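Below: the structure, in structure tokens.
Complex shown without one protein chain; remaining protein chains in place.
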């Protein structure tokens, strides 16, 4: 029994938080939004800290649920990202009527992700996956009175349902072939049988949808643009990150022997994602949409790391997701402040931003540099290691394309930098007032961007766990 | 001693001796079909006249008394009347749905017959998930109502259908939970298992208070599920004319009518099976002689007796309670019945685990 | 009576799956699209049950999976319909072609 | 008789209904006129289309129903096994109901169960 509490500590704590929030909502006392937010943030911090310090690994429920040090780390990364998003959306939620619900939904998806990551059984995996994606659709529709919000939600749920349909069809075929849905047994049962490969490809396609790799990316931009900005950042960072974690686990451990089959598929997905993401990102005017496409291209880079298919590849992917959380959230933090306070979201609006908001400009600039992979920000290290992991397979055309795509991506990141620093604007965005929470979150993000790369500890730690 | 199962076995034997197996099977099927249709028609006729007589009795009046002895052939006459009435399809309606809806209602009612044990060893299909099957198939009936209401191109129909949809689905929950109470006690979903587990006493007696609560909830819920007063929101004539079948006439109307009565029969049969032991005779602990006497009464009589008792109960409700408003109706379910039945299920589980039942 | 071979069932489920997919891609009514998705999920259910019954009768994984898929599909449908209702309120239409606020 | 009985029952139902309707069709004499095919609204002329938007309350109830109905799916296997599993089954179902009930209370608090 104590094992149960120890192994599932992260999940249980999260559940407890969800219930505390629910009780707050149900209690007869009307909580002020401000207090709710304070409580939530404190709870999330406790959650993060507890996740970091409590150790205990093993498997539960007849090997349905497993906990390893690596999974703990991955969950802690997601916890951290959620905390950051929570802090960033402080201003937005203060004005919003349904702050508690936002957290209920968001933490439910987080719980789903945890279960998805910890699953060692396709059934558990599927349940976690759906718990992680269905509430997200509701979140995407969180601005109930905005037309685009519900449109985004509709697109998200449709594509997500379609993706899980594909995934499930694959799983059912795989069950037909092997007669098992447990990871451990699948690992031994994996074979070159055509039907197995077919089902495997369907599963990959399902994954592709969830991480929005090209050609399964069509929903991404619309959903990102339409959703409220906190949700967009959550979608692009946490949701995607967790899917990538899950994907590495599944590909490396369960289907590790099939690498010859999936290597090419992943490589093609990577190249397409990078190129298409980049080409579309260049054309975008809306910053959210722009970040959506840039995140597609980032997925391409991540997939290159996945093709590495070794300890370095996996640790690079995890490391990159960590960095990606810092960088993207720093960018989204600025964006959400500007958007919620001033309602401006296009690149043109950001012209002359430096004149009025130098600090935010630097934060955004550092975030974008990190996304573009410019040293000394952590993004450089992340991308470098990803591509290096991919190069381990001696597929030099692939990494040349990747390296050149970094240049293209730099172009559009620099567009925003240019708009902020260089372009003149008669009506720049006025000075944005910040509360403590966004400040804190951005400080953490920037610190993360600056430190995580130069100090090699994070990567070494991840690598030691992966190994 | 004669019993239905003996008749069935002898027919089966005779057929297999006379014809080759395939033909015998087909003939058997035909016989089963005809029997079911006959049962259906009979049930319809009987229940209609029963209702009218019961209501008359409760209201201290004569009721139908012209056709046949004491008006016993009244429903037959009504059938003839309905047969010669024109079955029209209103203009502007969705023709396909409109015409298919009564079929769906009939099919559902008919399908529900499959796992009902009418007598000892007399059951069409003793499938291992009998109870689940009944709850699953019975919830399809709401589709026929919605189809009819939607297709009619009539606001009354639509409103009636929506109300009835809301009502049926709501009460299905408590009905389901009440059924589950018995499933927990028996540990099986098979109808025959459930009946056999009541050989030494019916669940309503063995299961203490929780079983009685379940029974009460079940009866209330099925009354609502079958759209009967006091829950007849769907066809509240003072509000919605005739609800979802306002636009139906002639035989199509008759089919709905029939399906509804058959549904009443089936839910009561289910109630009888679950709580009152189905065809099991009434036994009391160690009273051997009494038990023996009870065994002499044929199982089919036990079954139909219990079922018609429940039907009578439901008819009694109709003439006793005033109709609820839709909000009261939903309140009753969501705020009282559902929480109570959920809690009750826990109690039942406790009893089952502790083995407190007899 | 002779049993239905598993291939027949698989044929049905696969057909159902691709009908669902086709419906999803060609239909423009959101409810219809949702139904198409449900069709896909149900084909998966059929698959699981069939495999479980025919190939691995001593295991229960397939049945469990089916139950969970049914539940989750229900949850998905609930959320999707809520969203569609909300969309209908703002767009006065449930045709995806009308929901074009967001474009490339 | 097994599963074949279902087919028989369906066929019987169809035969019965179709037969009844066909007989009625043969027996009756159908006439057509315009007023006859109008929707019946107690003699008052119809206003507006019949396929109207209805109270969203119905949807809310349907939604809550869906949750509970789906919950029943899980309860059936549980109910069958409950006696064998013993105390753990009770604990599990208490947790299950607790979660469910929290959602229910939330819906209640939000006024989803109020008929407007």
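For the reader, a short list of remarks on this structure follows.
Think of it as A, B, C and D in the order they're written, each chain with its own count starting at 1.
Definition applied: a contact is a pair of C-beta atoms (placed from the backbone, for glycine too) under 8 Å apart; a residue touches a chain by one contact, two chains touch by 3 or more.
Going forward, contacts and distances are computed from a predicted model.
Matching "Formylmethanofuran--tetrahydromethanopterin formyltransferase", "NADH-quinone oxidoreductase subunit M", "Carbon monoxide dehydrogenase" or "Cation:proton antiporter" against the UniProt entry of the left-out chain gives the name "NADH-quinone oxidoreductase subunit M". Shown chains touched by the undisplayed chain in the intact complex: A. Remark: the omitted chain is touched by one listed residue; of A:149, A:180, A:227 or A:315 this is A:315. Among A:4, A:23, A:61 or A:411, the one in contact with the hidden chain is A:411.
When the full complex is taken into account, the listed residue touching the unshown chain is A:400, out of A:3, A:27 or A:400. Residue positions on subunit A in contact with the hidden chain: 311-312, 315, 369, 374-376, 380, 384-385, 387-388, 391-392, 394, 396, 399-400, 403-404, 406-407, 410-411, 414, 417-418, 421-423, 456, 459-460, 463, in rising order.
Keep this in mind: only the chains that are shown with their structure count from here on.
The chain pair with the larger count of C-beta pairs in contact, out of C-D and A-D, is C-D. Computed from the mean C-alpha positions, the centre of subunit A lies at a distance of 27 Å from the centre of subunit C. Inter-chain spacing, taken between the CA centroids of subunit B and subunit C, is 32 Å.
Within subunit C, residues 75, 82 each touch two or more of the remaining chains. The set of subunit D residues touching two or more other chains comprises 2, 4, 69. Partner subunit C is touched in their complex by these residues of subunit D: 2, 4, 56, 59, 63, 66-67, 69-70, 73-74, 77. Subunit D meets subunit A in the complex at residues 102, 105-106, 109. Chain contact summary for the complex, subunit C toward subunit A: residues 10, 17, 20-21, 24, 30, 33-34, 37, 40-41, 43-44, 47-48, 51, 55-56, 59, 61-62, 64-65, 68-69, 72, 75-76, 79-80, 82-84, 86-87, 90-91, 96, 99, 101-104.
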